[in-house]
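Dropping a structure here in structure tokens format, bear with me for questions.
A single protein chain has been removed from this complex, and every other one stays in its place.
To keep things simple, chains are lettered A and B as they appear, and every chain counts its residues starting from 1.
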């Protein structure tokens, strides 16, 4: 099966940030995204406060160039003030040329 | 810790496809799967229509050979008519020999 090497970006944040983050992803070049509900705790990636809380996991499959744009934006616009974790996974996407 | 290199297949599709996709995974050799609810939007991976909708993320850890079978099936049976995204991630699985 021929696949295209792309980047899966995963962002975990407080639910209140979902709308803004999703808008930013699409503005920066993402063609789609999924959001799922999580709960958890931690110094980052969920609320900074100690008690466990609700969160959203936002995922998008993008090109390396779009990935860079999104990570820069998340780091500069959210990391200073919010408990957010963002990471990138290498994925091989079926018919991935649609995402380039 | 000794682990086995395997493939994590992630498929995001409309909820109506869950039953058929899960049956196909197992028919093609998957030993297990998980499904989680997502919402989102995009040209593929969720409903093709513009408004955001509900989806399911179906995941299974399989051998490379089974991975190929599943990706070929998803591409030929679903991509022509449905908004589906499918991608593969390399994972290192504890006691992964159970999945070979």
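Note that contacts are C-beta pairs under 8 Å (C-beta built on N, C-alpha and C of every residue); 3 or more make two chains touch, one makes a residue touch a chain.
Predicted, not measured: the structure shown is a model, and the values here were computed from it.
Among the residues A:12, A:61 or A:94, only A:12 touches the chain that is left out of the figure.
The chain omitted from view is touched by exactly one of A:5, A:23 or A:75, namely A:75.
If you put the missing chain back, the residues of chain B touching it would be 1, 3, 6, 8, 30-37, 61, 89-96, 98. The chain not shown here touches chain A at positions 10, 12, 36-46, 55, 57, 68, 71-72, 74-75, 79, 85-90.
The criterion applied here is as follows: only the chains that are shown with their structure count from here on.
Relative orientation of chain A and chain B, expressed as the C-alpha superposition rotation angle, is 120° to the nearest 5. Per-chain Cα centroids separate chain A from chain B by 19 Å.
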